[in-house]
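A protein chain is absent from this complex, but the other protein chains hold their places.
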Amino acid sequence: MERSGIHGILFALAVVVLVLVGVITIGDRWWWLPPLASVHGGQIDNLFTITLAITGSVFVLVHLLLAYFVWRYRERSAEQRAYFYLENRPLEVTYTLIPALVLTGLITAGTRAWFEIQGPPPQNALPIRVIGEQFAWRFQYPGADGQLGRFHPRFVSESNPFGIDPDDPAGRDDIVATELHVPLNRPVVAYIDSKDVLHSFFVPALRVKQDAVPGMTTRFWFVASQVGMYDIPCAELCGQGHYIMRGQMVVESDAAFESWLAQQPTIATMLGLSQ
Amino acid sequence: MADVARPQGEQVGAVHAPIRTYLTVWGWLFVLSAIAYFVDIIHLTGWLKVVLLTVLALMKAGLIMAFFMHLRFERLTLVYAIVAPLILLVAMLVGLVPDGVAVFVRR
Amino acid sequence: MVAEVTVQQVEQKPSWGGGISPFGVSWQKLMMWIFILSDAFIFGSFLISYATSRASVGKWVDTGKVFALHIAGSEIPLLLIAIMTFILVSSSGTMALAVANAYERRKKETVRYLFLTMLLGLTFVGCQAYEWTHLIVDYGVRPWWNPFGPPQFGAYFFTLTGFHGMHVLSGVIYLGIIARQVAKGVYDRRGSYANVEIAGLYWHFVDLIWVFIFTMFYLF
Partner (left out) sequence: MATEHAVESVVVHHEPQSFWRRYIFSMDHKVIAIQYMITAGLMGLIGLVMSWLMRIPLAWPGESVPIVAKIFPGLFEGGVLRPDAYLAMMTMHGTLMVFFFLTAILLGGFGNLLIPLQCGARDMAFPFVNMLSYWVFLLSCLIMLASLFVTGGAAAAGWTAYPPLSALEKAVPGSGLGQTLWLVAMAVFIASSVMGGLNYITTVLNLRTQGMSMMRLPLTVWALFVAAILGLLAFPALFAGAVLLLLDRHLGTSFYLSHVVVGGEHIVREGGNPLLWQHLFWFLGHPEVYILILPAMGIASEIISNNARKPIFGYRVMVYSIIAIGFLSFIVWGHHMFVSGMNIWLSAAFTLTTLIIAVPSAVKTFNWLGTLWRGKLRFTTAMLFAIGFVSTFVTGGLTGIFLGNPTIDIQLHDTYFVVAHFHIVMATSSVFGIFAGVYHWFPKLFGRMMDERLGKLHFWLTFLGMYAIFFPMHYLGFMGVPRRYYGFGLLQYLAPNTQDIQLFISVAAFITGAAQFLFLVNLIRSIWWGRRAEANPWQGNTLEWQAPSPPPHGNWGEKLPVVYRWAYDYSVAGASQDFIPQTVPIEQEPTGEPGRHVPLPTVAATLSGDGNGKPLQNGG
């Protein structure tokens, strides 16, 4: 048998380089999450960082051990004999319990944040309907009555691209737009619907993601915390134009929001109905 | 000697029930089916109906598996090996049906 | 005497130690059991899908009315289904008798009960054909539509009963092959009627599934 020890040394080296690349690029945040622009996103980012720290340490530890063992115990001579060793109960129990404990912590923190983020929105939240279609987003705002008119794909027609029920009185004064504007620091609850296939309402900067499912309404509420313009890509494969399905979100002050809203058409004007 | 010659591991002197037992089980299956039928046609509703029918169905399934499918006379390990995986179907039920309800709520 | 010695020797070995069947069943029978388990998961998936859909649809159909038979002017709910259940349970009973006779190597009785089972199986499929025709022609039920309510009713009706009916039908063919073998004396020559028992497992399984379709689809 040819001497193969050199490959052990090379493997150890390769693994060390891998660890270094990982630690430097990720530790130094060469590439990172988009700058945060929402309140609940802080929880997500925190959990992300904590998990990264834990898994990162395990990654480094295990790989360094692997590199060390592979280098240290490579075959060096024919007479050398491996050390017969079967098992070590205390050790095995230890490294079963430690991951279990750490993971319990992560589960607890994760589900807690999850229920806060997914829980019921505050009473004063501004309801907005988000409608996904191949390959665009549409948005519906409540009028003065603060209520969203009914949506159903069966109402969709050329003159009614939003699919709002023309007979629903609550919908008459609703405002429709193809760009999403939301007021700063005010809770917004997005009711997400789809006209055709699955889509996913994804705002990377706001850490928002929720699928749009035809036949049912999903919900996600958030508070935008940074003024700015953000992309709304679609995150669920929705057809040939999936990659061009992009909406625009604008977070602005209350005043700017109100004046923008006032300029948008209502359902009544769109459908030629009386208010 | 004939027993030894049996190929492919057929049970030597396998234990099985006398024909009477099969007839009794058969009878019980009719009785249980009839009860289930009556639970439905007397218009019992709600949880009571669901629970009753489920219990009756499980009883019938148990009888069929135990006697007709012979599990009553097999080694216990085989019984466990067959019944245990069915827990996963319960897991599937627990995972899917609440979601069906959630969809109904969000229509 | 020889047989006794063998038995004792074998029993001393641990059942999982290799060279022996740990479950005490032949591999043929074990395979049938494993197949049944897998098939149970297909039926399970269908039935659980049905339960989920029904939960998400909300209102459902009054099956008692839909599957009622009119006899002498009065409507008896679910009568046809009750009859079908009776037939299938009966067939399970005759199958059990066929297996019991096979243990005793009574060739003629085994064949007779196998034929009886097949006959009952065919009657069941016949009832099902009648039921399908009745629903399709008289009520206009379709997989995509029905006059009683949610279209899922028709869809699941045809899927569940169709898939089950296919199992019954293939069971009849399976039993036919086995009966032929018995009649030709193949198992006598082989010295083992184990295949009858294995076929019985399949048949009882089809009956078992019907218990759940009967309960979940017709009664709930």
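Per-chain numbering from 1; labels A, B and C assigned in written order.
Here is the rule we go by: contacts are C-beta pairs under 8 Å (C-beta built on N, C-alpha and C of every residue); 3 or more make two chains touch, one makes a residue touch a chain.
Small disclaimer: the values here were computed from a predicted structure and weren't measured.
S.K.: Which shown chains does the chain we cannot see touch?
M.R.: A, B, C
S.K.: Who touches the missing chain here, C:Ala155, C:Ala179, C:Val196 or C:Met216?
M.R.: In the full complex, the listed residue that touches the missing chain is C:Ala155.
S.K.: Which of A:Leu148, A:Cys234, A:Val251 or A:Ile267 touches the chain that is not shown?
M.R.: Final answer for the missing-chain contact: A:Cys234.
S.K.: Mind listing the subunit A residues that contact the chain we can't see here?
M.R.: 1-2, 4-5, 7-8, 10-11, 14-15, 18, 21-22, 25-26, 30-34, 41, 43-44, 47-48, 51-52, 54-55, 58-59, 62-63, 65-66, 69-70, 72-77, 79-88, 91-92, 95-96, 99-100, 103, 106-107, 110-111, 113-115, 117-118, 133-134, 152-154, 156, 158, 163, 194-198, 200, 202, 204-205, 207-211, 213-216, 218, 229-231, 233-244, 246
S.K.: For review purposes, identify every residue of subunit B that touches the missing chain, sorted by number.
M.R.: With respect to the unshown chain, the touching residues of subunit B are 4, 6-9, 11-12, 15, 75, 85, 88, 91-92, 95-96, 98-103, 106.
S.K.: Against the chain that's been left off, what residues of subunit C make contact? List them.
M.R.: 6-7, 10-11, 14, 16-28, 30-31, 34-35, 37-39, 41-42, 44-46, 49, 52-53, 56-57, 142-144, 150-152, 154-155, 159, 163
As a convention for this text, only the chains that are shown with their structure count from here on.
S.K.: Using the average of all C-alpha atoms in each chain as its centre, how far is it in Å between subunit A and subunit B?
M.R.: One centre to the other, that is 45 Å.
S.K.: Hey, how far is the Cα centre of subunit B from the one of subunit C, in Å?
M.R.: One centre to the other, that is 12 Å.
S.K.: How many angstrom lie between the CA centroids of subunit A and subunit C, rounded to a whole number?
M.R.: Chain centroid spacing, subunit A to subunit C, equals 48 Å.
S.K.: For subunit B, which residues count as touching subunit A in their complex?
M.R.: Subunit B residues touching subunit A: 103, 106-107.
S.K.: So in the complex, which bits of subunit C are touching subunit B?
M.R.: Residue list for subunit C touching subunit B: 2-3, 6-7, 15, 21-28, 33, 37, 40-41, 44-45, 48-49, 51-58, 64, 77-78, 82, 85-86, 89-90, 92-93, 95-97, 99-100, 103, 190-192, 194, 197, 200-201, 204-205, 207-208, 211-212, 214-216, 218-220.
S.K.: Could you please specify the touching residues of subunit A with respect to subunit B in the complex?
M.R.: Result: residues 215-219 of subunit A touch subunit B.
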